[in-house]
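The complex is shown incomplete by one protein chain, all other protein chains being positioned as in the whole.
Lettered A and B in written order, each chain numbered from 1.
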Amino acid sequence: MLKYLMNRLFWMVPLLVGISLISFLIMHLAPGDITSTEASFNPKTSEESRQKMRELYNLDKPVILQYGLWLKRMSTLDFGHSFASHQSPVFWQETDKDGNVTKGMIQEALPVTLLINVLSLTLIIAIALPLGVVSALTQNRLPDRSITIFVFIGFAIPSFWLALMLMYWTGVSHTWLPISGLHSLGAEKLSHVDQLVDSLKHLALPILISGLTGLAGISLFVRNGMLDVLHQDYITTARAKGLPEHTVVYKHALRNALLPLITIFGLSIPGLIGGSVIAESIFAIPGMGKLFYDAVLMRDFPVIMGILTIGSALTLIGNLLADLAYAWADPRVRKGVSQ
Amino acid sequence: MQQKPNRLRLALNALLSTLLVITLAGCEQQKPQAALDLNRAYPSESGGTLVDAMSGEPSNLIAMMAGESSSSAIAGNIFNSLLKYDKNLELTGELAQSWEVSADQKTITFNLKPNLKWADDQPLTSDDVLFTWKTVTDDNTHTPYGADYKLVKKAEAPNPSTFIVTYAQPYAPALDSWSGLHILPKHLLAGQDINNTPFSRHPVGSHYYQFDTWKKGESISLKRNPNATQGQAKIDHLVSRIIPDRAAQFLELMADNIDSMSLNSIQYARIFPARPDLTAKIAQYKELGNSYTYLGFNLKRKPFDDVRVRQAINYAIDKQEIIDGVLLGLGLPVASPYKPGTRWSNPKLQPYPYDPQKAIALLKAAGYEDHDHDGILDHDGKPLSFEILTNQNKEREMSAVLVQRRLKEIGIDVKIRVVEWATFISRFIKTGDFNVVLLGWGLGLEPDQFNIWHSSQQAPGQFNFIGYHNAKVDKLLEAGRMELNPDKRMKIYHEFAEILLADSPVVYLYAGYGLPAMHKRVKGIDDPAPPAGIGHNAYEWYIPAPLRRNEMSAE
Partner (left out) sequence: MRAIFKNPLALAGLIIIGVITFMALFAPFIAPFDPDAINVKSILLAPSTEHWMGTDGLGRDVYSRMLFGARISLLVGVVAVGIATLIGIFLGAIAGFYRGWVDTIIMRLVDVMLSIPTFFLILAVIAFLTPSIWNIMIVIGLTSWMGVTRLVRAEFLSLRNREFVLASQTLGAKDGRLIFRQLLPNSLTPIIVSSVLGIASAVLVESGLSFLGLGVQAPQASWGNILTDGKEYIEFAWWLSLFPGLAILITVMGYNLLGEGLRDALDPRTSNNK
């Protein structure tokens, strides 16, 4: 086990360097840089000031040299500052000599995205698991068919279309939920409980929209997994032994069907920190998706690289944890590995 | 038959109950739809909050450092300049109560108003103005706007209420440049690195409003400044919510969560008139903007170096159709690169009428005919076909489609390519690798257009990217920069526009209207809007107490 762990950890470093190199090169494929924004196309501005900025950010140097400089900084975990908003650190906050704290861009955007994604994942598990089980147990009969149709619809709806329609229905036709944003105006004056309810109301639609595709995918996956397992010999044996049905379903079938789910979760980790650009843009949520999108359009290289690097690192760690969890959970793998 | 697992039922019940509770809790907080009488007259009073929406978030609240419009929109409520434009677009004093230009036209003396204060009670003097000038001209300051101010040879503040600048040459755009420089407080910024100062996230200014809070990614709030140098504003709080998506903004406007938004033509001309429930609570305004949209030719490439081809294309495009189709009539045709109705716009000039026959005749004279009868004009065996490049802007895309159709009718084959902005600038504009572009210029009120039309401004990165070169225009532009007498300047720029129209290096398409929509609770707005737009007297707007939105409060 330890050897496996060391092997994986060892591979992570070259992988990360590889990912960062590919990302850096793709980024520089793009024509333009931070000085090509719409705001800088103003006849009152001068080309020299843009040239000065390019020199300041080393944008006039060869790409490989720029990558080297970035890599050198990264070795001390210094993600640098945004090109667009010079003082904002890309990752974590900084305190200047007077004690003023400037928060990092990723530091501010990540919690929001993480919250939405985690809640969304919870919702998915809470709904998709029962749906998948019911579907498998009533295979090809009405409940299965209708759940399947419902799941497919959820999978196929263009998310921004659904988002706008729901925003209209719940926010304009009726005033059940707020339309966009994270907090109501003046929310800080409310009691803690009321503030919590206010936040939840703002997050309800984004969570629903983010989770819809995952919901469909996971219910289908659980259904198919359960079906696979239910047809195995040991299930027939268990039934022949006279075990009550719910023991057969939950203790034996479900547990085994869920094992591959762990791998799925590992694979959905990049999605966890990569907030949906579309949902965040529509709902005015300042998360990682919006941060990345704006950075791409403005060619804000440090922010782009920061997000891609952190994202990849978290993904690799997530995959490793998922694999470890699987290995621990599946007694066959666990026993086999330690031999 | 399998039994439905009980645990499943429990889980689903729990979920549904939670949703129900949240929904009910929401229903309770519905705003009372009491009949608000929005149409009667209310006396002016102080108080209330105005909520509007911004698509982008400022990076920095010091306008000279940041480039985006969202930055200057907020900073414009916090800071003062020496001069400003009044409702008729004439220069008048803001921090300065008067100014004199010396006989040799090289020195301007500004006399500041007495007893000016910053929001933090410190006195505002010419020292602050001098400090600001030093900062914007400092080579270490990362600002793109320093060029105008670096032309000042000498700047002095001999006493707290006088500020004197001396230029090497008479510089006509100078006064306008002093209407655009936000004066910064020396006592808070001296010794700080302007590029990295926390002041940019909580600034202190001297105008009607002062900074209150900034919730990153959500909103920026300003509150009334009791020390405001220009008097007291009526509305207590200004909140700008950051809502990137315009569809979401419109939904918020309909749900009465924001008070103002700028509409597009279809919302203004088709949706509102069809929705009495919207027009009952929201008022629509119309103000001519400071920008014009144009079709620009790459004058260094054939066939655009031939004036007959350019004029022909000008005749072939039906500009009124574009205004009617793209703007639903909410725009004006232009014949000079200036805002219609201002003194710089030459009233004698008329845009090229829609005359396809004349276009065909001109092209024939230039050697373009349909020799091979394929429907496309050709010359020397080469068809007259090119690509129109534009950026991702709905109006421009739609205009391009209309232009394409009209040109096709006279036998010119046009393709349209929509390109993302940064790529557009660096791959096509800077390199000069384009044939025709469809873009716009958002100009200020200063008539000098040296940077756009003078032949010396054609280097990559500069603004004469179409490659225009006319010796007479060059001289006029140079003279216009040095002539401070407004009437003489006017003649110079009228002549400039006349030559430009004859040369037709660009086809002027239209100048569009801005279409702000304001909730009727906001009173005191001038309608119809004066030349400066409805915002010129924003400090006089008020929200009567019975109409204010319910503020959140602790129960």
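Here are some notes:
Everything that follows uses one rule, which is that contacts are C-beta pairs under 8 Å (C-beta built on N, C-alpha and C of every residue); 3 or more make two chains touch, one makes a residue touch a chain.
Note that the coordinates shown come from a computational prediction; the quantities given were computed from them, not determined experimentally.
The missing chain, though absent from the view, touches A, B when the full complex is examined. Residue-wise, the contact with the chain that is not shown comes from A:152, picked out of A:92, A:152, A:234 or A:250.
One of A:41, A:176 or A:292 touches the chain omitted from the figure, and that residue is A:292. Of the listed residues B:86, B:236, B:369 or B:397, the one in contact with the hidden chain in the full complex is B:397.
In the complete complex, the hidden chain is touched by one of A:19, A:243 or A:321, namely A:19. For chain A, the residues touching the chain absent from view are 11, 15, 18-19, 22-23, 26-27, 29-31, 145, 148-149, 152-153, 155-161, 164-165, 168, 172, 220, 227-228, 231, 267, 270-271, 273-274, 276-278, 281, 292-293, 296-297, 304, 307-308, 311-312, 315-316, 319.
Residues of chain B in touch with the missing chain: 246-247, 250-251, 264, 266-267, 270-271, 274-275, 321, 324-326, 328, 392, 394, 397-398, 400-402, 404-405, 416-420, 423.
Convention: only the chains that are shown with their structure count from here on.
Residues 2-5, 7-8, 11-12, 15, 22-23, 25-27, 29-31, 49, 51, 57, 59-60, 66-69, 142-148, 180, 195-198, 200-201, 215-219, 239, 241-245, 247-248, 251-252, 254-255, 257, 420-423, 425-427, 441-444, 449, 451-452, 459-463, 551-555 of chain B are the ones that touch chain A when the two sit in their complex.
Contact residues on chain A toward chain B in their complex (touch as defined above): 30-33, 36-47, 49-53, 56, 84-88, 96, 98, 100, 102-103, 108-109, 112, 126-127, 130, 133-134, 137-138, 164, 167-168, 171-172, 175-187, 189-191, 194, 197, 200-201, 204, 245-246, 249-250, 281-286, 290, 297-299.
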